[in-house]
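Data first, discussion second: the structure below is written as structure tokens.
Removed: one protein chain of the complex. Kept in place: all other protein chains.
For subunit A:
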Amino acid sequence: MGVLLEVENLTVWLATRRGPRKAVDDLSFRVDSGEIFGIAGESGSGKTMTAMALLGLLPHAARTSGRAVFEGRDLLAMSPGELRAVRGRRIAMVSQDPSTSLHPMLSIETQLTEHMRHHLGLSGSQARGRAVELLATVRIPDPERALGAHPAQFSGGMRQRIAIAVALACEPRLLLADEPTTALDVTVQAGILRLLDRLRREQDLAVVVITHDLGVMSAVADRICVMYGGRVAEVGPRRDVLTRPRHPYTKGLLDALPHPESGAAALRPIPGGPPPLGEVPEGCPFHPRCGFAVPECRTDRPVPALVEPAHESACPPDPLGGAA
């Protein structure tokens, strides 16, 4: 499995009324082909802006620096035209809420075939045939009929399956899934996650799953990156990060998860809230909320460092003492 996407020192400035503010700060990570890479963090941690930066779909007047090398080319240095040729073709997106991300007035057929016809130059009937296959792949019953229907005629879970089919239409190598299960009923979430897992195995597809829900991560991700304040807090293989968290923020997120077997008393929220855009503190961004903070945390900007093979943490004091 080679490296598919290598993000180096990605910084994103968003335009605000008080001038540009960093939403993503010096972020580096890599995604291997065929893996599921999870990016976790609270809202405002820069997860979505990272994905938008990769697609060149940042809001008006946003700026970026750094590199994001995908299949040997830097996405951040591409012209709008070059990016359009990559978007939908090599990198596709599935967003949070399929009831708003599918066009309410266009038929499923139009939404499934328009980019195939554009990118792959398929004829109407070829694209239609492939659309039927795609709907079958994501397990939509009676795909032929579904083509003529509109999104409003499907349930939330079915809509997200269709949105995934739309994303897969041009056989991309990388799928950016931004909170793909958040808007869905718990009962259908697992089905969507299994679908993503199956697709990456069958189609050699790398998936970046962006979520605030570590439960979702634990189900599918191969590797997990925990973000805080626009930076990496911790990154490593799923098992290592979830069972031996080395960053107090990761630990806090895990403690905030409900564990049915241990009862409600075990729930421990992280005090305070994530810093708003442009108000990320000096030093370690997490220090005001961290129970282990030492004076250096206020001044020294921590850099992610290896704590064990393939597992990096941006908490040099290592208050959790590692696995040893």
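Things worth noting here:
One rule holds for everything that comes next: contacts are C-beta pairs under 8 Å (C-beta built on N, C-alpha and C of every residue); 3 or more make two chains touch, one makes a residue touch a chain; residues count from 1.
Going forward, contacts and distances are computed from a predicted model.
Name of the non-displayed chain as stated in its UniProt record, restricted to "Aldehyde dehydrogenase family protein", "Sigma-70 family RNA polymerase sigma factor", "ATP synthase subunit b" or "Peptide ABC transporter permease": "Peptide ABC transporter permease".
Note that of A:R87, A:R130 or A:H247, the residue touching the chain absent from this view is A:R87. Contact with the undisplayed chain is limited, among A:S43, A:Q153 or A:T243, to A:Q153. The chain omitted from view is touched by exactly one of A:L106, A:L267 or A:A305, namely A:L106. Contact between subunit A and the unshown chain involves residues 55, 57, 60, 83-89, 92-93, 95, 97, 99-107, 110, 114-115, 118-119, 140-142, 145-146, 148-150, 152-158, 163, 166, 185, 188.
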